[in-house]
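Heads up, this is only part of the complex; the chains shown haven't been moved.
Labels run A and B following the written order; every chain starts at residue 1.
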C-alpha cells in the first residue's frame, strides 16, 4: 500500500474529530493522499470558516515536503533557509497542525491538516489522526 | 435551522457514496453550507483526481444560484441567456451533478456536488445525497 485509502482517511478524520469534542474546540480536518490531492474533509459546526483552507493547505504542505508543517515554519522565518517558501504552490501554510501519514513501512502515503484552535491544539489533534489504527 | 449541520452533511455524503458502489463507479462528493463554504468532502479510491475540484465547484455553483447545476448549463450554452457565466466566481461548473439541499421548510441550507462518472450518473447520485433523511 503506497497511497492512503478512503477507509484509512475516514478513520483518520474520525480519530482527529473525537479529540476536539473533549477539548471544547471546533476543528476543520483535511486528509490528502500521496499525490497531495484532497481525500477527505470535515468541518465541525461553528468552526472557523478561515480554517477550511488553512487545514487543507497544512495537509498539502506536510505531504509536499514530508515533514510536519511546524518544522518548515522554523526554517521559513526571516533570515531562515526557506524564507517565505509560503509563496510557492499557490500558498503553503507552515505553522503547526499538518503531519505526514505513514504506512507500516514508514513510507509517507498522505497527510493530515488541522485548524481551529491554537497551533498547539491543532498539532495535538493532528497527531491523533495521523497514526493509522 | 438555516444552515446545514456537520451531522446532516456527513449523512448526505454517506447516502451519496452508498450508490456508486452498486453502480461500479468512483465518485468525489462535496457538501457546502449555506454560505457556499466547504463542510464535508470524500473521494473514493481510484476516483478521478480532476473531479475533486469539479465536485466542490458543482456544490458551490448549486448554492450560489439555488438551482441544479445542469439547469444553469442549459442557459450558458452559445447563444443562451447566461453564455459563459462560468467565468464568474473563480470558475463555475454548470454540468449536471450539483443540487441544492433544502430544510423541511424548503429553504436552501447548503448543496451537494458529485463528480466521477457520466453527468447522468453524477446527477443521480447527487439526488440520493441531497434529500435530508
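In this section, contacts are C-beta pairs under 8 Å (C-beta built on N, C-alpha and C of every residue); 3 or more make two chains touch, one makes a residue touch a chain.
A quick note: this is a predicted structure, and the numbers were derived from the prediction, not measured.
Peer 1: If you could, jot down how many copies the complete complex is built from here, 2 of which are displayed.
Peer 2: Copies in the complete complex: 4.
Note that only the chains that are shown with their structure count from here on.
Peer 1: Quick one: which bits of subunit B touch subunit A in the complex? Just the residue numbers, please.
Peer 2: Residues 5-6, 9-10, 35, 37-45, 49, 52.
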